[in-house]
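Missing here is one protein chain; the remaining ones are kept as they sit in the complex.
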Amino acid sequence: MDSNDLKVNNSTLAGAAPRLELRDMTKIYPSVIANDSIDLKVAPGEIHAVLGENGAGKSTLMKAIYGVVKPDRGEILWEGKQLDIINPAYARKLGIGMVFQHFSLFETLTVAENISLAMDNKNDMETLCEEIITVSEKYGLPLDPKRMVHSLPVGLRQRVEIVRCLIQKPKLLIMDEPTSVLTPQAVRKMFETLRKLSQEGCSILYISHKLDEIQELCHTATIIRAGKVTGYAFPANETSASLARMMIGKELPVCTQDNPDLDGKNRLEVRCLCKTKSDQFGTNLNDISFTVRSGEILGIAGISGNGQRELTNAVVGEWLTPKPDDILICGKPAGHLDPGQRRKLGLGFVPEDRLGRGAVPGMNLMYNYLLTTHHHNLIKGGLICFKKAARFAKECVSSFDVKCGGIEDQITSLSGGNIQKFITGREILQNPDLIVMSQPTWGVDVGAANVIRQSIIDLRNKGTAVMVISEELDELFEICDRLMVIAKGHLSPSLNVCDTTKEEIGIWMSGMFPGGPVESMN
Amino acid sequence: MNPDTLINILVATIAAGTPLVYAALGELIVEKSGVLNLGVEGMMLVGAISGFITMAKTGSLLLAVSCGMLAGALMSLAFAVLTLTLMANQVASGLALTIFGTGLSAFMGIDYTSVALGGVSKVDIPVLSHIPILGRLVFSYDILVYFSLVLLVCVIWFLYKTRAGLILKAIGESPKSGHALGFSVIGIRYLAVLFGGAMAGLGGVYLSVAYTPMWVEGMVAGRGWVALALVVFATWRPARVLVGAYLFGGVTIAQFHIQGFGIEIPSQILSMLPYLATILVLVFISRDKNLIRLNSPASLGITFHPENN
Partner (left out) sequence: MRYFSPLIAALLMLLSGLLIFTVLGKNPGIAFHAFFIEPINDFYGLGELIIKASPLMLIGVGLAIGFKANIWNIGAEGQLAMGAVFGGGIAIYFNESTSVFILPAMFAGGIIGGMFWASIPAFLKTRFNANEILVSLMLNYVAILILSLLVHGPWKDPHGYGFPQSVLFSESALLPVLIEGTRLHAGVIISFAAIGVGWIFLLKSFIGYQLQVSGLAINAAAYAGFNYKKMIWIGLLAGGLTSGIAGVSEIAGPIGQLLPSVSPGYGFAAIIVAYVGRLHPGGIFLSSLLMALLYLGGESGQMNLDLPSAVTGVFQGMLLFYLLAADFLINFRIRLKSNPSLKGINS
């Protein structure tokens, strides 16, 4: 940010009436107060960050502004006038546009049809297509209106979301975690677009928990923790540490690291794995080879949708590989074995989807404990040994500080962080020789995330081979010994963490590594 | 074979396919919105008896059709309340509707069993109906047959040319996204379900008032289930529904004529053919995962919870 931006900052903030003002915004759900008396002001042309951790209440607040959710208390003032935003169509009429974190796109329709659905005036398709081309090119995000959305990669899909808003000439643009699906280079490009909009007078509400981006892009910030505002700031004047303190109430915790053991045996070997995608929406795997040794943590970085799911499925056994020795677990061919059989070889797996995959909603903790541990002598003569299972489940709950009433509790009554701790604990307590973890701390509060990360390191120190797939570069740099990047189904060479930087990994994430797919940002 | 016989067969095929056209087009719209209503058989039966009673008492086709459609829509309303507002399981609710509708229709039809009506007269277009072969083949059906074709055109136009149709398809694919954009998922699904009920009722009326103008308990005889299969067979495309409906109608007709050709096949084997044909077609289209995914409404049968979004 240079001084010119600062000048724009101050003048717009100085005298102009706020475009949007929130007073005492409150939204209460049966079990949690999502928003508690929040005040917020955004001036015309201002890029305003809403900073907070996952679960702080940011999304709920934005949904209230966009008319998806009705606040229980509080006022919304639009350009000085108090009004009720009753639904998204009304919000759009006012000039508010929203780019969702989880896209609201319809995959079997075209780009133009998707955009048309979010617009309320009846445009005929031809005019709309021309408008889409014009607007998308103007802001540096070109799109082909006739393409079906399901054929677009994730980055382009987000473009559709954005162009969908821009075409309606918004006065306020709300962006909810927009960079979670972009490479660092694409993020730069998006920031250019946003600055252009800001100069044209459009206000921007930028929701994120990424401190460095907010410092780079945003003029002002409101920090939210547990539903309440904990502070306002000019991000440019703050350090990461001070912003973090406001966000989580304390310094960002750091894990304790020991020196990795470099002489361990290979616990996982993947050899020249090739797999064609099973449906239109997947990614091919191209010639993937790597190993993970006992006593090391290998991190696989990459933007979601580049083959992580396919790779993980191949390693854990939800996909069988063409040749049995494409995958060796503890030296034994495993490509043809199902997950249960691979667990018997010493594999543990914490998936990124908690409820519905790692745990079964509708069952209590004890039954969920059985999910992957049953082969440890918990089945006799086809019948379940309930007493034994209960004992182990209780041990899991206490060792991993899972906050609950008891093992009879329904798993859905626990918070996300506690569910993740339970699942992680369940896998770790089986003393696996090899453990795979996918997005281990996604959507988890900071305290639980720390417990989980520390447990990963402790596991490594005991000699387990650990493979972590994550989108969070910070996390990977914090706990891993080695890093590789996956892009478009290709795996990069391996780098020691101490030999590389986030910038380099960021570049590699777009595919530009030795031996990788040559990708231009389209 | 006598050309006259061939014409008879073709004409009968069109008539036999017509109730399927109505019921399947109705269910197609319902499923496009993401809802699976297995109660088609029950709705057709209730529509059939309601229409029949109305026709017997008033002699007015218009009233009979309206009554049948209303009855079907009311039945589907119960289903809609259960599955859309009370969020019950769609499969169980649909089955309940069928069992209830079967019993209710038999109940209502007690005094009308095997009563015969006059039927519905064939349309008589001044010149066209009298053209030698073509006249009978194309221009001499009763009005309900022609109306089914009109309905087909309307459904095609609705789905592919209107914004409302686009919204319906979007909701069926991703109710979550539709909700986030501000569309009333539940409201739109209610309308779709009611339309499906009315159409099923109309198909039933056709059976009891025009096709075999008589009421017999359970006379829909499984056509409601065939209509369900037909929607899948047609990969949720209206024009294909028409083709499939006539194909299945044709199989039903064939069983009456095959014996006339001196082929000794027991009638039960012939009666089996439509069901076996449906299974074959189902297998054929289901094995291609891509075909199913691109053409079927992704949210079909899954209950939508507004507050979880």
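Lettered A and B in written order, each chain numbered from 1.
Going forward, a residue touches a chain if its C-beta (ideal position, glycine included) is under 8 Å from a C-beta of that chain, and two chains touch if they have at least 3 such contacts.
Here the structure is a predicted model, which means the values were calculated and not measured.
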Selected residue (touches chain absent from view) among A:G140, A:P322 or A:G340: A:G340
Residue of B:A92, B:I125 or B:V153 in touch with the missing chain, whole complex considered: B:A92
Option from A:G97, A:G335, A:P351 or A:G425 whose C-beta touches the chain left out: A:P351
Interface with the unshown chain - residue positions in chain A: 29-32, 34, 54-60, 317-318, 338-343, 349, 351, 353-363, 367, 370-372, 374, 379, 382-384, 410, 412-419, 443, 445
Absent chain, residues of chain B that touch it: 38, 42, 78, 82, 86-89, 91-93, 95-97, 99-107, 110, 217, 222, 225, 228-229, 232, 266, 268-269, 271-272, 275-276, 278-279, 282-283, 286-287, 289, 292, 308-309
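What we mean here is this: only the chains that are shown with their structure count from here on.
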Approximate Å spacing (C-alpha centroids) for the pair chain A, chain B: 45
In the complex with chain B, residue positions of chain A that touch it: 67-68, 87-89, 100, 103-109, 113, 116-118, 122, 150, 279-280
Chain B residues touching chain A - in the complex, by the definition given at the top: 163, 166-167, 169-170, 173-174, 176-182, 289-290, 293-294, 298
